[in-house]
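Attaching a single structure in structure tokens format; questions to follow.
Every protein chain except one is present and positioned as in the full complex.
Let's turn to chain A:
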Amino acid sequence: MTTELFTGAEMVVKSLSALKVKYIFGYPGGSVLDIYDAIFQQDEIEHILVRHEQAATHMADGYTRATGEVGVVLATSGPGATNCVTGIATAYMDSIPMVVLAGQVATSLIGNDAFQETDIVGCTRPIIKHSFSCRSLADIPVAISKAFYIASTGRPGPVVVELPKDILIPQNKGPFNIETDIKIRSYNPNIKGHPKQIKKAAQTISNAKRLVVYSGGGIVLSDASELLTKLVETLKAPITNTLMGLGGISGTHKQFIGMLGMHGSLEANKSMANADVILALGARFDDRVTNNVEKFCPNATIVHVDIDPTSISKTINAHIPIVGLVDVVMQQLLDELTDINFSPDEAALSQWWQQINLWRNVKSISYEQDENEKIKPQRVVEALYKITEGDAYVCSDVGQHQMFAAQYYPFAKPRQWINSGGAGTMGFGLPAAMGVKLAFPDKHVICITGDGSIQMNIQELSTCSQYKLPVVIVTLNNRSLGMVRQWQDMVYGGRHSSSYMESLPDFVKVAEAYGHVGIQIDSLDELEEKLTQAFNIKDRLVFVDVMVDEKEHVYPMQIRTGAIDEMWLKKGVKS
């Protein structure tokens, strides 16, 4: 019996099938045409043709954030691969598992400045978890299965697989074997927290008088929200989420004190500043959280749980570091608390909550809407919450609208809020929403965006027509790069250098040109009615262009170089 032989291109597709991949997001070109030919000749995996490779990475990313499955991107060598760079960086910063298959010129040409040759492995080295340069047919299944394993385990992240043309072409064939049970001797991420550290942490938590739980994207990535809720309810302590961690606990849970950080709630930042113990779970003390690290929570004992040792004591020193998967560690903590008959110090707790409620009463997340004036962007987000009954997937771009979405749409579940928190990539929103819609066609998927951001990947309206992806795009149109303008107002004496969008297109017409429905909203009295109308159209993409007050700023806002809780509450009013 002779073993069946396959081309490298066939091996790529067979490897992806073996790994149960449903979609590839990509764009063809010379070096990967053999792979496209192999995709054409099978029907297990569907290829989604975007209009720009950056959008392929964000679409794969959005798909992954919503489903937890590894997203797969395919791009040709040279410009195709470099167009993926922003999307790879975006996934890297938010620890999103992604496998990027990048074409390359033939091995004999590598290093010769051949047509469409770019050292994509070199270009992406600082923004990937790992990369593989395949040089023979046998490398292909090994690299792809290892790439999936590395991308999705430990602290997840993007992995690039470089595929030179000559190992893909029909002239070269070889036997196909794939091992999906991967072991890598140099890669063994920690899973369980060290028992001694767990004991110490449980003791410290038991003795706390002013405990705060601070949780981040790690909770979302590891689907640990139920366990988190259980832990928090056991502790009866306040919990705050990072921008990436929203939905980790329900936004309407009574112990939830809001997002923390630069545009977080006063009560969240105040609680952190006054805590005696901070339990950090899958969060990384990002500079958008801490504000000035020198002044960061001086009286707190910090218990830091993270899968990535480099995140621990990088910016803020952890007194009790615990390296492990956050869900596993939380279970260990719960078990330990049971073992030591934990019961919270009720007197201290009630004092603590009394204090927190005073901060809550300041109502730092609020705005003023005059019924006869321009629509406030916050009001639009509130209306979206109401109309979708809090049950939509909300994808956002980057800017003021992103912060308003985070502040005014309480997320009930993890994976419901999808945004580029770490990289802050404008142009992320629409393709990410498309990825979500592809995975959940029956759910409301909203892209909350700005007039600046939407134009960074607006060409994807065409992809939406092709694959029938009826997302609802809501542009909080302030005719400006609002977030930039806000900083210019606050820090640069109101000099609006290049923060205007003086030649905005008619977005309704743009939408219509791509075959979608466009709706424009100019005044408050038509807001809810027209938004409702948009959500009633189920089978077509609706682009809602809402004219909002361009003067609105995002508040509260941390004061630069101040402590975590030093904030502007509104114009000229400090905390």
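Throughout what follows, a residue touches a chain if its C-beta (ideal position, glycine included) is under 8 Å from a C-beta of that chain, and two chains touch if they have at least 3 such contacts; residues count from 1.
FYI, contacts and distances are computed from a predicted model.
Trainee: So which of "Acetolactate synthase small subunit", "Aliphatic sulfonates transport permease protein SsuC", "Succinate dehydrogenase / fumarate reductase cytochrome b subunit" or "ABC transporter ATP-binding protein" is the UniProt name of the chain that got left out?
Mentor: Of "Acetolactate synthase small subunit", "Aliphatic sulfonates transport permease protein SsuC", "Succinate dehydrogenase / fumarate reductase cytochrome b subunit" or "ABC transporter ATP-binding protein", the absent chain's UniProt record names it "Acetolactate synthase small subunit".
Trainee: Which residue among A:Lys22, A:His47, A:His130 or A:Lys192 touches the omitted chain?
Mentor: A:His130
Trainee: Of the residues A:Pro175, A:Pro195, A:Pro309 or A:Gly515, which one touches the chain left out of the display?
Mentor: Once the missing chain is taken into account, the touching residue is A:Pro309.
Trainee: Counting contacts across the full complex, list the positions on chain A that touch the omitted chain.
Mentor: Where chain A meets the chain not shown: residues 121-122, 125-126, 129-131, 133, 150, 184-187, 308-310, 313-314.
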